[in-house]
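Removed: one protein chain of the complex. Kept in place: all other protein chains.
Read from first to last, the chains carry the letters A and B; within each, the first residue is number 1.
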Amino acid sequence: MDNCLAPTRGTAMAPIEGAPGSLKASNEYKDKLMTMDGAEVLAGTVTRDETAILDAWLAGLRAGASLQSGRIREAELQTQAKSVLAQFKDALAEGGPDADGEAYASLRETLAEISRSRAIQGFTPTDTANFVFALKEPIFEALRRAIGSDTPALAAGIVAAGKVLDQLGLHTTEVFLASREEVIGRQGQEIAELSTPVVRLWDGILALPLIGTLDSARTGVVMENLLQAIVDEEAEIAIIDITGVPTVDTLVAQHLLKTVAAARLMGADCIVSGIRPQIAQTMVHLGVELNVVSKATLADAFAVALKQTGRRVVRQQAVPAVERR
Amino acid sequence: MDRIPILKLGGALIVTIQVDMHDRLALALEEDLTAMIARTGARGVLIEISALEIVDSFIGRMLVSIAAVSRMLDAETVVAGMRPAVAITLVELGLELTGIKTALNVERGMTLIQARLSEDHDRGSDLEGLED
């Protein structure tokens, strides 16, 4: 982009040297503009014309979709626009049109903040980026007012403005997506935690009924939850019931084995229950050996657990005749 | 050099590891424990590690060799109170604590050792009976 600006400066100065008289309507400020490159033109114009730019920008925003949707109040939008423009002005004066530069740090932060709140308020990425892109037209207008008919200077200013505003617009989109991803990640974590409840069957006996497909991320959460519950409940035996797990591949089997091994290191035993016949068959074909105590059903596993912890289940009285039938 | 204190309780030795051990300290503990088992004739060793934030292969090796030496001296080793994160990491690391019994906490660990002690005691009285 700098390559484009360099020759522009030369052409912008040519009329002054060649035919100074042709600039009839020029005032002092305009003369000064002639000698500047796009960045300086832009910085000067935004500083000088801040109020007009803000008004035009707000008008544009008001007409735009974001305010109409009722997701944001006008007063809030005004405050945001005002602070963004003020910081944009300072950044331009200090660091030129390089939005990645140090001078833009606080502006980028402000925009990131706005983007994040937009993401939470349910705006689309387009709405969010448009907040910045809507600033283009007012600035182009202001440049035209300031420079008038000097096309090369105007072009240079517009190129500089376009470049920096594009960068800022993309920045808002990036932050927007990042905060969405964060939300999705958190939800994923929550789902993983909710879908793997550890239940206490008896004093010192826990059960973990697994439902759905196990991937390594979810298994990690499952493993941690179960082991923590073992500590919290001072459990001697944990039953991992996989009746609700549709498929068990090598990886899942490995995860199960690791969980069992970790529980053993902590001083608790694990029983795996509910391995369906087809799954057992697949596992044998895959060459996966589940070297753990395994029972057909959760009830069987529970009976074993009770026995291992020195308990016995007995009927208290004779079963009534009706039931015996 | 610092040393980790070893307590004697009945026929058992109890060690609580409360600090992030450097390797020399771990080696010193191994030596001290061996000497103490031989001296006291202890039949059980309880190593409580609930304060340990990591167990790497070096500490793992120390635990395994304490257990192996104890076994030769007719004592049983119980490691108690391993944290879940430590257990998961050990499994991932590929470390198996072979020959070591584990317990959730000191109380459970002592129960395991007591069971061993009373077993020995019973067997001892049987022998006496035979001699008569």
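Note that in this section contacts are C-beta pairs under 8 Å (C-beta built on N, C-alpha and C of every residue); 3 or more make two chains touch, one makes a residue touch a chain.
Everything below uses one rule, namely that contacts and distances are computed from a predicted model.
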### Protein name, per the UniProt record, of whichever chain is missing from view ("Serine/threonine-protein kinase RsbT", "Cell division protein FtsX", "Glutathione import ATP-binding protein GsiA" or "Cytochrome bo(3) ubiquinol oxidase subunit 3")
"Serine/threonine-protein kinase RsbT"
### Task
Kindly state which of the options B:I37, B:V86, B:I100 or B:L117 is in contact with the chain not pictured.
B:V86
### Task
Give the residue, chosen from B:A80, B:L95 or B:L117, that touches the chain omitted from the document.
B:L95
### Query
Of the residues A:E76, A:E94 or A:E181, which one touches the chain left out of the display?
A:E181
### Sole residue of A:E50, A:D166 or A:E224 that reaches the chain not shown, by the stated touch rule
A:E224
#### Entry: Residues of chain A in contact with the chain not shown
178, 181-182, 220, 224
### Summary
Even though one chain is not shown, chain B touches it at residues 20-24, 53-58, 60-61, 64, 83-86, 88-89, 92-95
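The rule is short, and it goes like this: only the chains that are shown with their structure count from here on.
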#### Entry: List of chain A residues in touch with chain B within their complex
223-224, 227-228, 230-231, 234-236, 258, 261-268
### Query
Of all residues in chain B, which touch chain A in the complex?
79-80, 82-88, 90-92, 96-97, 102-105, 108-109
